[in-house]
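All protein chains but one are shown at their positions in the complex.
Then we have chain A:
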Amino acid sequence: MPRIPCEGLRTRASPRRESSEITEEAPGAGFFRSLPPLPLPPNNWSFPGDDHPPEQHDCLKFCLFSHEMAQDTLDTSLNFEFWLNKAVAWGQATTLESQQDVCLHLPQLQKFLQQIYETLKHMDFHTAIQRFPLIGQLLGRLCWNPFVIGYDENQKILMWCLCCLYCSEPWNTIELEVNIWIRSLLCHLLSSSKLGLNEVGTVSQALGYTSPDYYPKLLKNMVLSLANELRVNHLNGFSIGKTIPDKQIKAMSLLCIPLLTLPDILPLLEALLTYQGDESKEILCSEFLEGVNESFLQKKIALSESAVLSLWLRHLPSLEKATLHLFENLISRHRNASPEEMECFIKDSLLPQAACHPSIFRIVDEIFWNALLETNGTSEVLTVIQVFTRCFVQAFQKNNDQLKFPLKSYFPYTSPSLIMVLLQNPKDLPRGLWCQHLNHISEILKKIVEDQSTQSCRSLFEHWFLFIHFGEWADIAAEELLMLRAESPATLLWLLAFYYNPHDQNQQRTQTMVDAAEAHGHIMKLFGRTPLSVKDLQDVTDTRHPRIQRLIRHLLLNFLLLSPDGYKIAQEFIITQTDEIASELLNLIARITYRWNRLGVETQRPAKLAKDLLQELQCYTMKSEFL
């Protein structure tokens, strides 16, 4: 928590002087200045004098007081001093500087007020005043600052604090005066009669409406009017000339910061987000853009897809934060989420929809690329990329009529023919043609890899990364290999070998292929073995081929799910593996069941068994983690 000394207080005019300046002005000299005088608590409560700036004395007194308190008290007290300084400096937030400063501090202020309330609620009036002699100064000032009142739950906490301080049975003049002051401050905070908006009441009250009736309607009309003005201005920007200068639009975005989570102002937020100035530089406050993004990620506001797209297009840090937020959700917070659940999270994030704009896709993809490299391609990250791509393709196919972006703009460094074959949805292809399609993919990739001597290493990895996006075809290749449906197993094995070992050089790849073929042959022999034991499976994985372990596990897992005998010992085999390998296998099963569900094989026996196995293993893992 930031702490600053009292200089700010000492250089500012006394609040009473501010108040008198306000009252001396002609009515209507400015909306904020036209507010009634700032009410302060009774003098003998907060110790201010009329003839000198009270804060100097109070701060000194307060500092002496705070030295006597315990450490936690000291902390709160110093924070108290900081926030009182701030409240004095802000006034009613009439200047741009003070408005920016208020907006910057609002989240911290709310935390502080919450702390104060937590302390006050256990105290009676006298203890509270001993502990916080200037509490009235602070609350009084904050209650007059519309930025503070408008922000999130500030108005509620201020109300609670004032309620705590009210004396049930006042015994002396001070308590009576304090009660009167609290009542008037609460009236100011909650009621509409002294707002500078008095004229609102005349007609509405004559019609029998009250403030809870007309304030929501008034606000709604204000918001719609401003949003409409922005839209008209935006259109005029291309023809006649604008009526709202960019500076005012920036001020508008600043004023919206405290109100971001208020549902009523959503149309204005969206109009601001989709508004483009004529200059290349950003005209909206960066704090506003950050705030909107944060509120959206925390699900405090529900923005339209177009508004989110505008936000991420105009503010790169927000897009990066949104992508990392999604990753964090999928990898850490919802670690055991199934691909179906992942799909919901991903779609809900609106990132796949926004990624239909190539600029956004490329940045999200770059983050995926880094995640893949940094995690050494763990199964979870592979699954996230695969599911995200699936969601993106759905959104792309749905929106492409309007957007008209060529596929090449999403994957500029890869072969267009490879993109086209990988984009093929297996569901739209008869099952009998899957192997043929896989051969086609394999041939294209092989050609690229073999030609890579003339290309950069990055190009090879770009193609591999593209293949990772559509990793479903690698999963199908493994399944086809086990079901003996492949006319040319070597082609499919090559595909899998490339999937898991993209960095192999020529000779290494030849060796990988030999090892993979041997392992595949070994696994296929297991179909005939009875009884089948875990030891037989371990023999396959404990082979001499450390470089293709993941490929072998992928094939072996398909064997476990597709062979009746394999299924019986699948659980036993998986739980004997290390945590890392078990997690990889679980992830593979989840991906396989997800694919089977979508392809409509869920009613078939292997799909049911795989689903049961997944559930049992997840229960087992959870129990082991718990123990």
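By definition in this document, contacts are C-beta pairs under 8 Å (C-beta built on N, C-alpha and C of every residue); 3 or more make two chains touch, one makes a residue touch a chain; residues count from 1.
By definition in this document, contacts and distances are computed from a predicted model.
Asks: The hidden chain: which UniProt name fits, "N(6)-L-threonylcarbamoyladenine synthase", "Translation initiation factor eIF2B subunit epsilon", "WD40 repeat-like protein" or "Fanconi anemia group F protein"?
Replies: Missing chain, per its UniProt entry: "Fanconi anemia group F protein".
Asks: Which of A:258, A:377 or A:471 sits in contact with the chain that's absent?
Replies: From the options A:258, A:377 or A:471, the contact with the absent chain belongs to A:258.
Asks: Of the residues listed, A:95, A:173, A:221 or A:615, which one is in contact with the missing chain?
Replies: Residue touching the absent chain, from the options given: A:221.
Asks: Just one of A:164, A:309, A:371 or A:384 touches the chain that is missing; which is it?
Replies: A:164
Asks: Among A:191, A:409 or A:436, which residue is in contact with the omitted chain in the full complex?
Replies: In the full complex, the listed residue that touches the missing chain is A:191.
Asks: Residues on chain A that touch the omitted chain in the whole complex?
Replies: 27-28, 30-32, 34, 121, 146-147, 149-150, 153, 155-156, 159-160, 162-164, 166-170, 179, 183, 186-187, 189-193, 195-197, 199-200, 202-219, 221-223, 225-226, 248, 251-252, 255, 258-259, 262, 264-265, 268
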